[in-house]
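Removed: one protein chain of the complex. Kept in place: all other protein chains.
As written, the chains take the letters A and B, and residue 1 is the first residue of each chain.
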Amino acid sequence: MAGNVGTVAELVGSNEQTILPDWVELQKKAGILQTGRITESELLSQSRDFLHLLRDGLAKGGTDAANAAYAPAKQLLTEVSRTRAVQGFSPSETATFVFSLKQPLFNTLTRNNSLSPAQVADLTWSITVLLDELGLFTLEVFQKSREEVIVRQQREIAELSTPVVKLWEGILALPMIGTLDSQRTQVVMETLLQTIVDTEASIAIIDITGVPTVDTLTAQHLLKTVAAARLMGADCIISGIRPQIAQTMVHLGVELNVISKATLADALAIALDRTGRMVTRKKASSISDQSRVAAEKSQ
Amino acid sequence: MTTQKSESVEIRSSDDVVRVRQVARTLALGAGLSLVDQTKIITAASELARNTLDYGGGGSVLAELVEVAGRRGLRLTFEDKGPGIADIEAALKDGYTSGKGMGLGLGGAKRLSNEFSIHSKPGEGTKVVIARWK
Partner (left out) sequence: MDRIPILKFGNALLVTIQVDMHDRLATALEEDLTTKIVDANAKGVLIDISALEIVDSFIGRMLDNIAAVSRILDADTVVVGMRPAVAITLVELGLSLTGVKTALNVERGMALIHARISTSDSEDDDAEE
């Protein structure tokens, strides 16, 4: 059998002139070039490279995709798959790269006169198994790459949706909107702490008006954020705790041993007071006062 | 998966714990980890190195810069031939701040890593593997 596989390696090598164009044709038929994300010459060169690496694999490692001889081929598939995942190709479009190679290979086997029908059947099966495994490998890499894209996008959304605002000298506000999961907490903590350093803030008001529910996990995330800010010398005030949230927290036995206020305005008042400031009203008249005075004068 | 760089460090004294941090730092930089991620994995490495020293009677760590499916990362394998851990679940619970518990820092190291695995049997030593990916 090994001898037969060696033969396949030779056949692939010597029949490249027919296999390669047939294979590229089939990929084109599947619509790969219509997406406009890859040019024909790129497709040709990727396919040619893979064919060579496949031939090497067949020559040294038989039809076992797990064999170390297939590492270079898998490396190429990894690159192809990752690029396609990031460029927005679909899973099928990506897997077609490997699966559409079957037909041209089988054609080469059947056209060859030195192999018996039994041998052809045998080799057809082994190659099917091999290419299926390589195709699945391609899909796995594709999947992982897509997940990375999603994670990155989630992070970007998290950053965009949690701006850290400087309310006053030394006072920051974090209006949180949406659920607070562990990944988002990471982003919030990093942004908050860096802003504390940059603005030398000593108070951070975390407003959770826009957070739908506060369960034990969310509370833990909030507490982590508060603890981290404190390590940097900044105290936190939590504002925007709605009545329902307060109740849920009591029912769950969640304790936030941090100063909390109902509204951002209340929290700001405390923050101003703590940083030694006072709000006073100006004596100068308002516009309505002026018009009233003018009206009285004209009478 | 390919290993691009690896370094082994013997852990026999507290000076070695510092060395482990240095090695972890170099490889973390090589893997291109963000500053926060670097800090996390180096701190986790420090905790585990300390465990190896204090509870494992000394041992070693293999630090590797690896790449899987195009993604780079740092993997650290700590091994010792110490008494081993009887109740791994209990060991993973925290015990620092209260002063109780085994205080092994395992729970902390786990939270600071993307991947964590532990094999330990009383009398057979302990092996802990952590990894952080870009």
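In this text, contacts are C-beta pairs under 8 Å (C-beta built on N, C-alpha and C of every residue); 3 or more make two chains touch, one makes a residue touch a chain.
Treat the numbers as computed from the prediction; the structure is a model and nothing was measured.
K.L.:
Looking beyond the chains shown, say which of B:Leu27, B:Ala63, B:Ile85 or B:Leu112 touches the absent one.
P.N.:
Residue touching the chain left out of view: B:Leu112.
K.L.:
Against the chain that's been left off, what residues of chain B make contact? List them.
P.N.:
14-15, 17-18, 21-22, 25, 35-36, 38-40, 42-43, 46-47, 50, 94, 96-97, 103, 105, 107-108, 111-112
K.L.:
Considering the whole complex, not just the chains shown, which residues of chain A touch the missing one?
P.N.:
186, 189-190, 193-194, 196-197, 200, 202, 224, 227-234
Heads up, the rule we're going with is that only the chains that are shown with their structure count from here on.
K.L.:
Any idea how many Å lie between the Cα centroids of chain A and chain B?
P.N.:
27
K.L.:
Along chain A, where are the residues that touch chain B in the complex?
P.N.:
Per the touch definition, chain A meets chain B at residues 78-79, 82, 140-141, 144-145, 148, 186, 190.
K.L.:
Given the complex with chain A, which residues does chain B contribute to the contact?
P.N.:
Chain B residues touching chain A: 36, 69-71.
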